[in-house]
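A single protein chain has been omitted from the complex, and every remaining protein chain is retained in its original position.
Entry: subunit A
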Amino acid sequence: MQIKKNAKEYDAIIVGSGAGGGMTARRLAENGLNIAIIEAGPFYDPTDKEMVTQLRWPWESPRRGASTTRPFGDFNAAFGGWDIPGEPYTTFPGTNFEWFRSRMLGGRTNHWGRISLRFGPDDFKHYDKDGLGANWPITYDEVKPWYTKVDKLIGVFGTNEGLPNDPDGFFLPPPKPRLHEMLVAKHAKNVGVPFVPSRLSIVTKKVNDERGLCFYCGQCSRSCMVKADFSASSALVIPAMKSSGTVDLYTDSMAREVITDATGRATGVSYVSKEDRREYTINGKVVVLAAGSCETARLLLNSRAPGQDNGLGNGSGVVGRYLHDSTGLNVSGFVPSLMDRQRYNEDGVGGLHVYAPWWLDNKKLDFPRGYHIEVWGGMGMPSYGFGGGILEMQRAVGERVGGYGPKMIEEMNRYYGAYVGMAMRGESVAMYDNYCEIDPSGQVDEWGIPILRFNYKWTDYEYKQAQHAQQTLRSIMNDMGAELISPEPGKDQEYGLLAPGAIIHEVGTARMGDDPKTSATDRWGKLHESPNVFISDAATFSSQADKNPTWTILALAWRQGDHIVEELKKMNI
């Protein structure tokens, strides 16, 4: 039942149903507004038994969980990935960007790592600290109450550590660490890296009547059937649909452009239905873009208003620019002392129970921004690829490399749970020259929509940070007695730095600022050049932090949603 041509004028049209769109939708609907959500993928409800992949076994998949069509494996709850058939993008020669898209209700929140970190006071004013990038037009203190609301609505476990740039919050009690996490924390301390309980949006203690309690299957990436993890589908959009407002959800609908009147005011959004491949328009008083930083930029760049030939709201020319993703690299190794482990269920929550927030002062270092450290390992559920590293493990413990038969199985059983890894996730510097644009070749995707071309290069800031992280992570592993799987990558291997886009924290393509000449949106995330077009995803981020962006997306979207309600009440929009 696709709603075809619709004369109705919604109070608001929201494009995208992830963290930003979901939160905006919930706030507007709870305030009684009539809204439409345009979602490029299908409906998805993690609590629907027919959809659930949680608690399934690897043998139920013919590919044993391999990542053929889903980059994080067959049971992962993200439909899509870095490559989507029929939806290409290109990169400028000599540059690199990998664009992850998840076409479904809730978007990428259905599978993400649930690491939920508030940005700190310095993160909003990093230009003041090091003269790079731009300050946000708002401060931590302005956003703080909204972070607290998000903490209390959605639930995030952690501990108040009183750290200057990793703010305390209203945390649920954290779970105890796993064995390898305690080991890593101990050896990290030996080399001067403090680990603390992690901060994940997983419900460890009753937070409200909406949400279930974690039952420690370690599978948040499959999206939780009892809603013990945060997914925008189950925690925001579906509750919005039960609230006092009216929510019309247009699924399998690919937003194409924002429609404006002669004054540049948005009147609606056009989309291509994936069912019949025809274009439709719906009308609204307010348009909120939350399609994901790059998709939101694409929408703006594909939209036109009188006098705005460069894309809607792009008089500054910054739409698509200052694109930046978190830096990332991984180091892993075999820890002989963890061989022959006693078996017990250590699935835990779907992610790390400990992490190391940035602990150093960049003034004393040769790179400007920090990183945090994540850890993984343990006796997890086997999936496709299990045992593939046996030759490396044999080498690590001095066994004859190779073989077959019962002896090999016996060895593998002894090695189980002894493989440990760490991941660095850091802040890159927002650069004008890192951007996405409409591909000048004129190529369109299968929905007829002009595609993006990316132009992104890491700079020495990121390379130096990566070099530092390699040394740090390796020193922890060495202190633990680990046999590292690969030698330290040098400059020719970019110090092991993963490609931009690989960490899926891309932000900044319509950055907020007080000056319309250098920013696309104002402090509320509203386009400077249109009275009623807002952005509630991470496109508005003036800068990233050494943190995952989701909690900040949620806080800003809540703040923005309430602002839109007020402005509508005052007839300002």
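Note that a residue touches a chain if its C-beta (ideal position, glycine included) is under 8 Å from a C-beta of that chain, and two chains touch if they have at least 3 such contacts; residues count from 1.
Everything that follows uses one rule, which is that contacts and distances are computed from a predicted model.
Q: I notice the complex is incomplete. Of the names "Gluconate 2-dehydrogenase subunit 3-like protein", "Sulfur oxidoreductase", "ABC transporter permease subunit" or "Amidohydrolase", which is the UniProt protein name for the chain that's not shown?
A: "Gluconate 2-dehydrogenase subunit 3-like protein"
Q: In the whole complex, not just what's shown, which of A:Gly169, A:Gly328, A:Gly377 or A:Gly561 touches the removed chain?
A: Final answer for the missing-chain contact: A:Gly169.
Q: Looking at A:Gly94, A:Gly388, A:Gly442 or A:Pro487, which residue reaches the missing chain?
A: The single option touching the absent chain is A:Gly388.
Q: Among A:Lys8, A:Lys242 or A:Arg277, choose the residue that contacts the chain missing from this document, as touch is defined above.
A: Missing-chain contact among the listed residues: A:Lys242.
Q: For the chain that's not shown, point to the residue among A:Thr109, A:Thr251, A:Gln470 or A:Thr509 touching it.
A: A:Thr251
Q: Across the whole complex, list the residues on subunit A that are touched by the chain not included here.
A: The list for subunit A reads 1-3, 39, 41-45, 47-66, 68-69, 74-75, 79, 85, 105, 148, 151, 157, 159-160, 168-179, 182-183, 185-186, 196-197, 204-213, 215-219, 222, 225-227, 234, 238-239, 241-242, 246-252, 275, 337, 341-349, 379-388, 390-391, 395, 400-406, 408-409, 412-413, 416.
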